[in-house]
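First comes the structure, then the notes that go with it.
Just one protein chain is left out here, and the rest sit where they should.
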Amino acid sequence: MKRFFFKKVKNIKINDILKSLGLKNLKKNFNVNDINELNEANINDISFYNSNKYFESLKKTKSKLIITNKKYLKTIPKNKMIIEVDNVLLAVANITLTFYPNSLDDLFDANVKHLNSKNFKNLKFGYNVLLGKNVKIGKNCSIGHNTIIEHDVIIGDNCNIGSNVLIKNTIIGNNTNILDSSIIGKKGFGFYPGKKKNIRYPHIGSVIIGSDVEIGCNNTIDRGSLSNTKIGDGTFLDNQVHIAHNVKIGKNCIITGQVGFAGSSSIGNSVMIGGQAGVSGHIKVGDNVLIGGGSGVIKNIPSNTKVMGYPARNIRKFLKENKYND
Amino acid sequence: MKRFFFKKVKNIKINDILKSLGLKNLKKNFNVNDINELNEANINDISFYNSNKYFESLKKTKSKLIITNKKYLKTIPKNKMIIEVDNVLLAVANITLTFYPNSLDDLFDANVKHLNSKNFKNLKFGYNVLLGKNVKIGKNCSIGHNTIIEHDVIIGDNCNIGSNVLIKNTIIGNNTNILDSSIIGKKGFGFYPGKKKNIRYPHIGSVIIGSDVEIGCNNTIDRGSLSNTKIGDGTFLDNQVHIAHNVKIGKNCIITGQVGFAGSSSIGNSVMIGGQAGVSGHIKVGDNVLIGGGSGVIKNIPSNTKVMGYPARNIRKFLKENKYND
Partner (left out) sequence: MKRFFFKKVKNIKINDILKSLGLKNLKKNFNVNDINELNEANINDISFYNSNKYFESLKKTKSKLIITNKKYLKTIPKNKMIIEVDNVLLAVANITLTFYPNSLDDLFDANVKHLNSKNFKNLKFGYNVLLGKNVKIGKNCSIGHNTIIEHDVIIGDNCNIGSNVLIKNTIIGNNTNILDSSIIGKKGFGFYPGKKKNIRYPHIGSVIIGSDVEIGCNNTIDRGSLSNTKIGDGTFLDNQVHIAHNVKIGKNCIITGQVGFAGSSSIGNSVMIGGQAGVSGHIKVGDNVLIGGGSGVIKNIPSNTKVMGYPARNIRKFLKENKYND
């Protein structure tokens, strides 16, 4: 997985990683390329295992170097090298910082400049538009007043960006509209709750938005931690929608006002979600699902079903059992 | 119904309309003035009928020219001329575009300029305020920093507009406050869900805000599709409220934080709505209604009642049946 937005330290070796975890050096040092989730990792990447939910990915991963804890030592295939730690996710955070030391802060881009239209083809733009270094914008786009697009963002052709929008760490397809005051690509709300102090972890993922997408006003779409947050082609989002880190939304979905997705939830194609509904973290919703307004989805929803309620269940039964004459 | 914000093509004739729908020309061509809902249409306007919910309006409409589908052919009074189509709303969208070709896009107003205080009487304003052409602002108003008011917007006397506000396609009465970062008058979230692609439809309505109104921070209030979105005199809205297209809210209502209204819902006078409640589309809520916080209103609510719950019902019964000692 290529990371466009964060600078990676070169020549990280296994002993740098072990040192960052407070572990003993190996006698034979060697290069490690990057850190990635099991299904994204290449042969020279380090990866991690902390739940049997990911057993299928573990069997298939190309990574040879797996961080895990005592509980899963025997689950890891014998051809892998294991790094045993007490807290897997904390170790992942430390290693991510070893590779990407600037990924924890999420300060404003201090290198933006006022847009110079000469650099873009047939671009319509407003007052006080600020662009970071290496921003790419396709042809026939428009960008409203006071909008800020930070370094390395890529926007396709025929896209319309509203006013007061803030975009960072994001790649956008063609014919996509981002409406006013939406904030896209900030770090997710991820950290380890501690009794004494909450510890933030770095977010090196991006936001990948497809083509023919519409993002409404005042949306917040956070970037992924290790993987990306994704919004598929043809999907429409209404106003005040919140999408947390690592969420994947499929193609041609309709997400109405004030809906929220907790981290790492995954939504199929052609899903319709009514206003103010919420989807819990790590939930999988299939294709062609309808979720009624106000629902709270706390378990996986199979394809081709209609649900409603809190917790969400079969919509017909919910409505039948909640029919009041007063 | 007068449309202030969208340019209408002149001299549209019935055969232009039939052509846009892929239908055969009439032998006798004639002028059509505009497209409107049944209750707003004048004698020279075209209108449409796609649900028996609107039967009363059908009986009273001045329009002589009704678009409908096979199902309702016999419902239309005999003194009307009928245009039969497969998909009524898609036809309405096409005809709207024939009259108002610029109504589908919703780009930022590229003709705004920095405010020139000479044009206004006793106006207090901040840095970087942008005003479109023909904006009217009454006396003794204030406008905060970075606020954008697009072309043809009308604001009455003694109004206070906060900072970072965006207003378009809107008419505002006297003594009304719009707080920081609210977005008023963008197109609604209306489209025809298609299996392959969602088709947007044009929004030629406005937002009409009364006098003595307060709109909180970070609100989103969308303009109507054919009719207007309305907020009555003396109504107060808290922060993060979302109001979809065509919603009508009466006088002297109190709408607390994070409440949402789906499209075309209609709220009476002196209605109080608790935080995070939601009202479904096309629902009617009467006068003097209290809706408890967190409620989900999915059926019409008669006047002088108190409801709570999801779905919302009699508040006493809801609370009695949901009293837990744990």
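First chain written, first letter: the chains are A and B, and each begins at residue 1.
In this section, a contact is a pair of C-beta atoms (placed from the backbone, for glycine too) under 8 Å apart; a residue touches a chain by one contact, two chains touch by 3 or more.
Model, not experiment: these values are computed from the prediction.
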Touching the absent chain when the full complex is considered, from B:145, B:197 or B:299: B:145
Residue in contact with the excluded chain [from A:68, A:98, A:146 or A:160]: A:146
Hidden partner chain, residues of subunit A it touches: 105-108, 110, 112, 114, 128, 130, 146, 148, 164, 166, 181, 183, 186, 189, 191, 193, 195-198, 200, 218, 220, 222, 240, 242, 244, 258, 260, 262, 276, 278, 280, 296, 298, 310-311, 313-314, 317
Interface with the unshown chain - residue positions in subunit B: 124, 126-128, 142-146, 160, 162-164, 179-181, 212, 214, 216-218, 234, 236, 238-240, 252, 254, 256-258, 270, 272, 274-276, 293-294, 309-310, 319, 322, 324, 326
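Criterion: only the chains that are shown with their structure count from here on.
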Approximate Å spacing (C-alpha centroids) for the pair subunit A, subunit B: 34
